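Take this structure first; my questions come after.
The complex appears here without one of its protein chains, the remainder shown in place.
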Amino acid sequence: MSNKVKIINDPVYGFLRFPEPEVVAVINHRWLQRLRNIRQMGMAHLVYPGAMHTRLHHSIGACHLMGKALDELRLKSIPIDKEEYTAARLAALLHDIGHGPFSHSLEYVLVNVPHEVISKLLIEKMDAEMGGMLTPALQIFEREYPKPFLHQLVSSQLDIDRMDYLNRDSFFTGVSEGVIGYDRILNMLTVNNNQLVVEEKGLQSVEKFIIARRLMYWQVYLHKTVIGAERLLINIITRAKELINDGISVFATPSFNYFLTKNLSPDDFINNPEHLEAYCNMDDTDILASIKEWQKHSDSVLSTLSKMLFLRKLYKIFFVKEDVEALLLEKTMELQHKYGVEPRLLKYYAFSGVAKNNTYNIENEMIKIEMKNGAVKNITELEDTLVNQTVARSVQKNYICYTQF
Amino acid sequence: MSNKVKIINDPVYGFLRFPEPEVVAVINHRWLQRLRNIRQMGMAHLVYPGAMHTRLHHSIGACHLMGKALDELRLKSIPIDKEEYTAARLAALLHDIGHGPFSHSLEYVLVNVPHEVISKLLIEKMDAEMGGMLTPALQIFEREYPKPFLHQLVSSQLDIDRMDYLNRDSFFTGVSEGVIGYDRILNMLTVNNNQLVVEEKGLQSVEKFIIARRLMYWQVYLHKTVIGAERLLINIITRAKELINDGISVFATPSFNYFLTKNLSPDDFINNPEHLEAYCNMDDTDILASIKEWQKHSDSVLSTLSKMLFLRKLYKIFFVKEDVEALLLEKTMELQHKYGVEPRLLKYYAFSGVAKNNTYNIENEMIKIEMKNGAVKNITELEDTLVNQTVARSVQKNYICYTQF
Amino acid sequence: MSNKVKIINDPVYGFLRFPEPEVVAVINHRWLQRLRNIRQMGMAHLVYPGAMHTRLHHSIGACHLMGKALDELRLKSIPIDKEEYTAARLAALLHDIGHGPFSHSLEYVLVNVPHEVISKLLIEKMDAEMGGMLTPALQIFEREYPKPFLHQLVSSQLDIDRMDYLNRDSFFTGVSEGVIGYDRILNMLTVNNNQLVVEEKGLQSVEKFIIARRLMYWQVYLHKTVIGAERLLINIITRAKELINDGISVFATPSFNYFLTKNLSPDDFINNPEHLEAYCNMDDTDILASIKEWQKHSDSVLSTLSKMLFLRKLYKIFFVKEDVEALLLEKTMELQHKYGVEPRLLKYYAFSGVAKNNTYNIENEMIKIEMKNGAVKNITELEDTLVNQTVARSVQKNYICYTQF
Partner (left out) sequence: MSNKVKIINDPVYGFLRFPEPEVVAVINHRWLQRLRNIRQMGMAHLVYPGAMHTRLHHSIGACHLMGKALDELRLKSIPIDKEEYTAARLAALLHDIGHGPFSHSLEYVLVNVPHEVISKLLIEKMDAEMGGMLTPALQIFEREYPKPFLHQLVSSQLDIDRMDYLNRDSFFTGVSEGVIGYDRILNMLTVNNNQLVVEEKGLQSVEKFIIARRLMYWQVYLHKTVIGAERLLINIITRAKELINDGISVFATPSFNYFLTKNLSPDDFINNPEHLEAYCNMDDTDILASIKEWQKHSDSVLSTLSKMLFLRKLYKIFFVKEDVEALLLEKTMELQHKYGVEPRLLKYYAFSGVAKNNTYNIENEMIKIEMKNGAVKNITELEDTLVNQTVARSVQKNYICYTQF
């Protein structure tokens, strides 16, 4: 482990300093380095061409913000010792270690295991490899560390994960709507009874944070073209798997092929470490390089869909308020009769779906406000806040998607 | 061709508007879309993790800046008709169409043809495909259009290409040293006797531009870690080709394999359009997905170098003022005696090279200044400018690179 | 009138271009230049030290944004001829011409006339001076021009005034919460039946705009220290007037003295142009330079309050939910008994007030949304928007203010 302060130039926050050798060792680990080839925002670059940044970059940013948050808490005399400081930074750095190619877009498509499960398995293995160096970080990650506020900084409704991705995604997309005053929010954090809370005077910044997140969902993450592109990607891989199941040969890079030809469960992952290592060999480049070849595949569904992706002739997609099925039927009929699409293949060319965003999920770790009189309340209990029924209510929109031939 | 104004969100300049259907058609062309998978800055993201932006994004930015430059010239009553406006924007959009994977890093390694030659061939083919729509753009690109200043905006010492990449690369790396006041520079441009010139009062902004470029070279483009990573990439591919020549099987995606197994000359490209199409099938993902597999290849050179890349254990590299060969010999001996490297393989583990930057290349299209009295001078002829011998002189630095086992 | 394109460097938007000689003539007019010495944000710099920008700067920015808005509408084929374009830009440039020292803070304190009345009188007089050049601008300003959307761009719930001041005040205070995606909003504007409307897909940006404005109110404009400083300023001037009425001599610069010794009504202004000219002679520097001297005045109220301002020992201020009067009484008693303040002077040292913000004033020109089906609705009529009862409802907070001796 190096003894030098590692410095990383981040266009979002400026010079980042990593003085802890443990943090540097984890940044250099092959499993973190693999995140260099996994884009943070999946297909969003098809709408926002700047959005090419990676999970590695986000992980580094989250680690940095964790340090800033802890510095603030220490200024408020919250005791956090050196080991806890490093452990919390490591937990932030590792929080997304289990993501696979195209992050959320392909979760459950390539392997039927939630990325959190894989994260835990990977951190455990790294911890063993590193002689227990990551044990406290793992405890924080798993909510087992005695100071719950450390876990809440890593994962809650107002965690450094969200602060980093909102800022970072705004920066790289150019959608200024997502910019949050993270410095102000960090400044308003404190700890009450071992829980992470926000001082009352920070209420408006928290509201702004929730609104910014809501806006980023509808303008970026759930932008209809992005949804369409993700559905296209999923359909392409589903079709490839179907063909392989039918015994038809489909080229894929070896790392991708491993998972195209298997259907692994969480138990498989837990029981066979080989799968875990194979999983870490796969990244965005395998998927893209393989699909690119599929443009010339003899199966017309696979080649058509693959060309749609590479030529950016994406699905048409509409949000519809009612009569989703009627509209879908209409499109399906048109495809069948006008273009002669076989009924069993229609599902690849026209389908419906639901886009959904819980801006403030009331079941999850709630944002807690420390009132001036010392009482702690859930943000939704306060009067006159924007985070009332409207915002807290999950919004979902039905859509139909279809190919234009 | 669509009739709607296409809008692209660029984090560098904000909302970009593309009202010309010709420009939109070219943006949507498969050959421009392929630039989406070719990073602008090759291996620079190994030092600056934000530098994941693509040639596509840069091309779109150059097209936008061309529009801004032409708007300024029109405000100064330089006649530029609608066709010329569109043609110049197209020329800017297409100026990098011929780049292959990893842009400059792999030029002459994958195919022995300069990217400008390929650009020209591609634009000609697109022009034919599009019924001559690109002919004026091609003339501007090739310096054949009657108004030389249009070509100079596309390609000269002070072109929109450089303005865009300095700004964009600064933005994505976070190296504020490269930020240029492009708005001010554009405002100082004018045309004198059909040549692009800068008004005298803009002299300092031009100097700043030249200095910014010089600094970006040494801090980013020729950063020693970046040079080392590029040399590593080249050595990996060179080794793979060597193995293939020796009849040893090396996995590669089909698109990459095409070029690994051939040595094509410019004439081959001109005579056989199939090569051109194949060239356009290859992008960064092919190279990365293939090299990733090579980490497990039985050839120890190939696997060692490939692992170095993926684990970011790059070459050690030092700039040296003198006695390059003595130092190299010392390292070579150490590798040979201490680690038992075979003499014929030493070239992969220790070697020297020259990093070189002509900040202001005096042989090229020079920057011309229009003095207050109307006379036009080359910037190097002026007194009291920074762009004197020091800057104009090509700086080159010798380095040695070696593997640390 | 000059024939050259005037260029102004604005740190908020970059290079601003003013090609219309009419606009340049108005920028250079003595009455617009006087805004150079009137700060945009009154006393806010006592909390946000960067907030020293002026009404002149804001007026120039509003004029610039008007041009951008009109450019967008023209791209959407809304007919706007050259005269209208210039007139609307002039109306934007002139919209704040009637502001006096410390803008809103001292409105009705120095003269008992709303700034809008003064604006109208000033524009009429300038128009006469300039041979009718400003007549169409005045019509737009006064809502008398046949195309109502031009007035709505100058003054409505979503006007270029608000867009500019939110952006500009965010920039100079460093409160990123107020940053709005003005480029996106402008892009969503269109005209329906001669009314300014927002396309449905721009709904979220409009919501964000309303939220940003709400946050800026509570974090900046109605920041309690700012309210306290404004009340202090008002009390100082009120006391000075009181002393003058009692025949006690109080130094003031001649321009300020004119209004300290008179109580003018709107009718006085309309009937006597001398008052108008005198009004335009007074700016922030008169007030500050005079109050500074008052620190040494023999009246202890005047000197105490003046010192409080210059030493930044401002009133203590608390927002209180209930029992305002009880709390005030308590403080009053303390001041009276502990510090021996005379009862008739207590009003200068302890008092209550109401801070109030109508984020979205439902009585005013409402924001109208053009639905995808062509229908136009008020934003408050839409479901699932944040601009529901909560936001639209006027929020007001009671406070008490008192001096700490």
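Brief remarks on what is shown
The letters A, B and C name the chains in turn, as written, and every chain counts its residues from 1.
The working rule: a contact is a pair of C-beta atoms (placed from the backbone, for glycine too) under 8 Å apart; a residue touches a chain by one contact, two chains touch by 3 or more.
All figures in this text were calculated on a predicted structure; none of them were measured in a lab.
Among C:T238, C:T285 or C:Q336, only C:T285 touches the chain left out of the display. Of the candidate positions B:Q219, B:T238, B:N257 or B:Q336, contact with the unshown chain belongs to B:Q219. Shown as candidates are B:G50, B:G67 or B:G181; the residue that touches the absent chain is B:G181.
Check A:N187, A:S290, A:T332 or A:N398 against the missing chain and you find that the one touching it is A:N187.
Remark: the residues of subunit C touching the chain excluded from display are 8-12, 14, 28, 30, 33-34, 36-37, 39, 45, 47-50, 52-54, 56-57, 60, 171-175, 251, 253-255, 281, 283-286, 288-290, 292-293, 310-312. Counting the whole complex, the residues of subunit B in touch with the unshown chain are 175-177, 179-181, 184, 204-205, 207-208, 211-212, 214-215, 218-219, 384-386, 388, 390-391, 395.
Touch with the hidden chain on the side of subunit A covers residues 5, 7, 14-15, 17, 19, 75, 183-184, 187.
Please note the rule applied: only the chains that are shown with their structure count from here on.
Distances from each chain's CA mean to the overall CA mean are smallest for chain A. At the far end from subunit C, in terms of centres built from Cα atoms, lies B.
Remark: subunit A and subunit C have CA centroids separated by 43 Å (rounded to whole angstrom). If you average the CA atoms of subunit B and of subunit C, the two centres end up 50 Å from each other.
In whole angstrom, the spacing between the mean C-alpha positions of subunit A and subunit B is 32.
Looking at subunit B, one finds that residues 14 touch two or more other chains.
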